[in-house]
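Heads up, one of the protein chains got dropped from this complex, but the rest are sitting where they should.
Residue numbering begins at 1 within each chain, and the chains themselves are lettered A, B, C and D in the order written.
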Amino acid sequence: MDILTQQLFNGLTIGSVYSLVALGLTLVYGILHIPNFAHGALYMLGAYITLTLMLLWGVHYWIAMAVSVLVVGLLGVIMDRLVFHPLRNAPPIHDKIAAIGILLFLEAFAQLIWGADYRTMETPYGQVIDLFGMTATMQRVLINIGAIVVMILLFLFLKKTYIGSTIIAMAQNREGAHLVGINTNKVAMLTFMISGGLAAIAASLSAPINLVFPGMGHLVILKAFVIIILGGMGSVPGAILGGYILGFTESLGATYLSNDYKDIIAFLMLVVILSIKPKGLFSREGF
Amino acid sequence: MLIETKKLTKTFGGLVAVNEVDFTIEKGKINAIIGPNGAGKSTFFNLLSGSYSPTSGRIFYKGKDITKLPPNKIARLGVARTFQTTNLFEQSTVLDNVIVGHRLRTESNLLDAVLRTKRFKREEEKCRDKAMEVLDFVGLTHVRDQLAGSITQEEKKRVAFALALATDPEIVFLDEPTAGINPGETEGLADLMEKMVEQQITVCLIEHKMKMIMALADKIMVLNYGEKIAEGTAEEIMNNQAVIEAYLGGDASA
Amino acid sequence: MLELSRVSVDYGGFTAVEQVDITVEEGELVVLLGSNGAGKSTIFNAISGLQKTSSGIILFEETPIQGAAPDKIVQSGIVQCAEDRKLFPQMTVRENLIMGAYIHRRKRKQVNRSLEEVLELFPILHEKRENAAGSLSGGQQQMLAIGRALMSKPKLMLLDEPSIGLAPLIVEQMFEVIQKINQDGTTVLLAEQNAFAALKIANRGYVFESGSIVVQGSSEELLANDTVRRAYIGA
Amino acid sequence: GCIDNPSNEAASESGNESETGTEAPEVEEGEEVVNIGYSGPLSGPAAYYGERTLNGLTMAVEEINDNGGFEVDGQTYKFNVVALDDKYLPNETAANAKRLLQENQTPIIFSPHSGGIKAMQVFNEKENFLIGAYTSEPAATEAGNELTVRIPPSYDGYLEPFTKYAMENHGEKLAALPTASQYGKDWTEALVPYWKEQGGEVVYNSSIDFSKDTDFFTLVTNALKEEPDVLFIGGPSEPTAKVAKQARELGFEGGFIVMDQAKLDEMKSVTGSYEDLEGSVGVTPLINSDYPGTAEFVEKYKEEHGQNPGSEAGYHYVAMYTFMEAMKAAGSVDDPEAIRAHMQEGLDALPEDKQVYTIEEIGENGGFTTNLRIAAVEDGGVVTINVE
């Protein structure tokens, strides 16, 4: 097999997951200027909910995922109402710490309900396929396609619908949004809903190729932060591109530079980029 | 000749905000810059004070080229400024706002602070005295213990003046010092500017209030689309056809 | 149309507006005069729901609106054009204007028509329609803010110091525009420091001092009033 | 748990209640309580591991208490496990140890991670308590700490039979891709030279960090690039199984050497069947082991926890019984030095039915030596391999 194409495909797959997670993060950041550290916990819950539905009631994968999207989205909304809404006038550090509190809680909660051990999510798409000389499972192909479809839908939603542009408007001036008659609370909730939903999609798509466990959010959240910074915080295209850049850096870095140091390479890349462009690659104009 | 610019230009992307402006500021005078919105006045100020670096052209201060200097170095040379949107340390008291203003004239460093050296004590005293002096000058001694965020708009403008004066400047740039101030208070601020000139401090200001400018300024420059379209005394400007068309309009009473 | 009775607003322990009564009839252009910190913006924010009142009643078309959410108030037909403009800086001029018509979002045609009208009213905005709002100069932004407010076809428009920081020529134009808007059927409540120009186009006026109304009357009366002349128009 | 691993046929909802610490024992007239300390990760990403180790301890203790406790010098005692969470952080372990000593006068403190063990070794001799060290790191005892008992066997013994089996059945090209933990590294450092000594070739040597890598495909692809015959994998069972499965997906047809931390039976629950693991060699899963006490323990553990026990639970169970026997032999429940001195007698006195593992002896410097059992997956089932 051709190692380069194979690794490019692998990078694309990881990149897709990263992008989806980072998108949810960047949306919330754009609107409320909250670096939501609890986003990783939403990701984790997304996987558990899908898994539970599949195992407990034998619900089909896609339906389970849809329910998970709803539930995690709602959870995001609850989080907004209970925690971030009351904190909307506090300085930004507070949101970070409050989010960490939520993170600790949700992880402990997951451990209580589902136990601390690793779980496997079976997928109906486990078959191995051969794609132009590359090996992949159907699930991996699904991750890539699914991610791209979700991104296109999100983009259309933001750019082409009025409701979508309220999110952008509010990201730029909250009071201005008030003045044109936008219910900013609703927009905030909607954003959290989408953000949670994206996390659930990302988790449900990627869980079958990895494992489900209470700490799984840690795997992606730190990288998602790297990505949204890389892309310019609050920028949607930035999050998407950043996700893929990181995915490729990891897969190619592990192959051609060093496996052990591949994370260092990825983080160093960010440090270098930020040293040159202190506001990230894509500023907010591109929203 | 205190400040001189030569072909000063600043572009933002494709937009030429300031276009090859030659300008001189004379010592001990009140110089004014007027022009329509978006003409590039604030940008011009930002160039002079070092907040923006020019795309091309040069700036001289007392004959010395300061084009490439950062804002803090320019401030040390004796150039002070205020911002169009009043920019103060909102969370500190008025007095505290002004005390740091004199920091650039002090030497004491961290070690002095930790060891509480003589120099430290002397300079703390010096900054406080300076602050009291300039607050007295602008007439704000009575609000010195209030938070800067909580005083009136006019008082804020005065604090901004005081802060600029605390740096011991030779020249101050004032960006619309009386915007959003009623006519009665505007006069008070105009008096203050005259008082500065009496103290040998050169003043350069941006304003839209023609009545005040005409009464106050020794010399006026008019910018339009980044270009200098006229320069001269109040009277010359009032009667300059280009200026009337671009800026003043028929009735200049506003 | 709009009726404030005994409205007070507190910031923490500090009363910024105290027991204020204001009425605006349909089709009128009413001006609020007052020096800095008199409480004009506070009253405006109270009307448009951005600031909670501590007591008093605000009636709009006979229904009480105090305490309602800002978006509800916009829907009922009151739009504020705020002092610091509150534009969406990274959106283009056109997108800003379209967002202004948010409450009419289902009526596509009407939105497009309003857009054309506004762009016609402010040619400079037409010229800059694809530029980001944040890159406009102060005066241009002010026009955009008014344009955006117009997009929602308000019954009552609150204009907070629209002439602040504008060049004389533009100020003149601005007042002409305001007058035109008023003549086209929008009721206007205007806060101004520029008393002379404002009173020239207004029907009536109120004068604020430290959070209460000290003088009120028709424009002519106020223009003739000595104290007003001295404090707000200059000797 | 609310959803159970598909492998756990004997699912029950017992969940976590009994997993952390025992209920304070019912003490009757004249009985006394001996507190046993435990400090391990009970929250956070490593919690599953901490809980399993603790389960072994508490099972032993509950059994002992239910049977009326034990007698030393004519006095009846019961055990009480005091478990504290240290989130895997050494400084928390040290603080916990201080607390256990101060508030519970524990003569023995168990800890299942080497960082915590090392942090306690700084003061355990001075403050006089025994460390029940669950780490295979030889340094834990080699440094000469007098009051440390290392519970699990060291991995040296596996090198030879694993290598032999893999070379005979699959070939001489080895790619190493174990977990990035210290244990995994130690293993690799021992295996790689040995493999070469036996005439093999190591074509790839790296590791996977299960707590940081989102997807193993990239690494497995690289490991398979040189077309190895044998893949050395290891770490917690479930992710290790994922690695094996993904290697199969990528077309790998050789065999696996499975580091002893992973258990073939637990791996099966991830891969679904033994098919993907065909040709693997690893330690005999506890459930497939035939030590005298194994069957009973497995049965009981399943009943209580709804899943098969792993070796960490088994070893802690045996260790607890051994400590009790050593206390009896020493004639003291609170003299760590005496207890340590009588550990061998304790091992010898261990009743057969408690021998979940048969531990022959305690080494010079405090490490248990266990009889090794290894197994391979052949024709879709686990077969035990005899080690000479």
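We take it that a residue touches a chain if its C-beta (ideal position, glycine included) is under 8 Å from a C-beta of that chain, and two chains touch if they have at least 3 such contacts.
Following the convention adopted for this analysis, contacts and distances are computed from a predicted model.
Trainee: Leaving aside the chains on screen, match the unshown one to its UniProt name from "Leucine/isoleucine/valine transporter permease subunit", "Phosphoribosylformylglycinamidine synthase subunit PurQ", "Conserved domain protein" or "Heme exporter protein B".
Mentor: In UniProt, the chain that is not shown appears as "Leucine/isoleucine/valine transporter permease subunit".
Trainee: Looking at D:115, D:255 or D:366, which makes contact with the chain not pictured?
Mentor: D:115
Trainee: Applying the definition given at the start, please give the residues of chain D touching the unseen chain.
Mentor: 16, 19-21, 42-43, 47, 83-85, 87-91, 94-96, 98-99, 101-103, 114-115, 118-119, 121-122, 127, 137, 139, 143, 180-182, 185
Trainee: Which parts of chain B are in contact with the chain that was left out?
Mentor: Within chain B, the residues that touch the unshown chain are 49-51, 70-73, 75-76, 80-81, 83, 87-93, 95-96, 99-101, 103-104, 106, 108-110, 112-114, 116, 120, 123-125, 127-128, 145-147, 149-150, 163-164, 166-167.
Trainee: So that we can see where the missing chain sits, which residues of chain A does it touch?
Mentor: 29, 33, 35, 83, 86-87, 90-94, 96-98, 100-109, 111-112, 222, 225-226, 229, 233, 260-261, 263-264, 267-268, 270-271, 274-275, 278-280
Here, only the chains that are shown with their structure count from here on.
Trainee: In the touch network of chains, how many steps separate chain C from chain D on the shortest route?
Mentor: Shortest path length, in steps: 2.
Trainee: Going by C-alpha centres, which chain is most central here?
Mentor: A
Trainee: What is the distance, in whole Å, between the centres of chain B and chain C, each centre taken as the mean of its C-alpha atoms?
Mentor: Each chain's C-alpha centroid was found; their separation is 31 Å.
Trainee: Which word fits the touch map of the chains here: line, ring, star, complete or other?
Mentor: Here the contact pattern is a line, an open path with two ends.
Trainee: Under the stated touch criterion, can you name all the chain pairs that qualify?
Mentor: A-C, A-D, B-C
Trainee: Across the complex, what residues on chain C touch chain A?
Mentor: Of all residues in chain C, those touching chain A are 48-50, 69-71, 74-75, 79-82, 85-91, 95, 98-103, 105, 132, 148-149, 151-152.
Trainee: With touch defined as at the start, can you tell me which chain A residues reach chain D in the complex?
Mentor: Result: residues 1, 3, 6-7, 10-11, 13-14, 17-18, 51-52, 55-56, 107-108, 111-120, 122, 128, 135, 137, 140, 206, 209-211, 213-215, 218-220, 223, 250-251, 254-255, 259-260, 263 of chain A touch chain D.
Trainee: Please output the residues of chain A touching chain C within their complex, sorted ascending.
Mentor: 162, 165-166, 168-169, 172-173, 175-185, 284-285, 287
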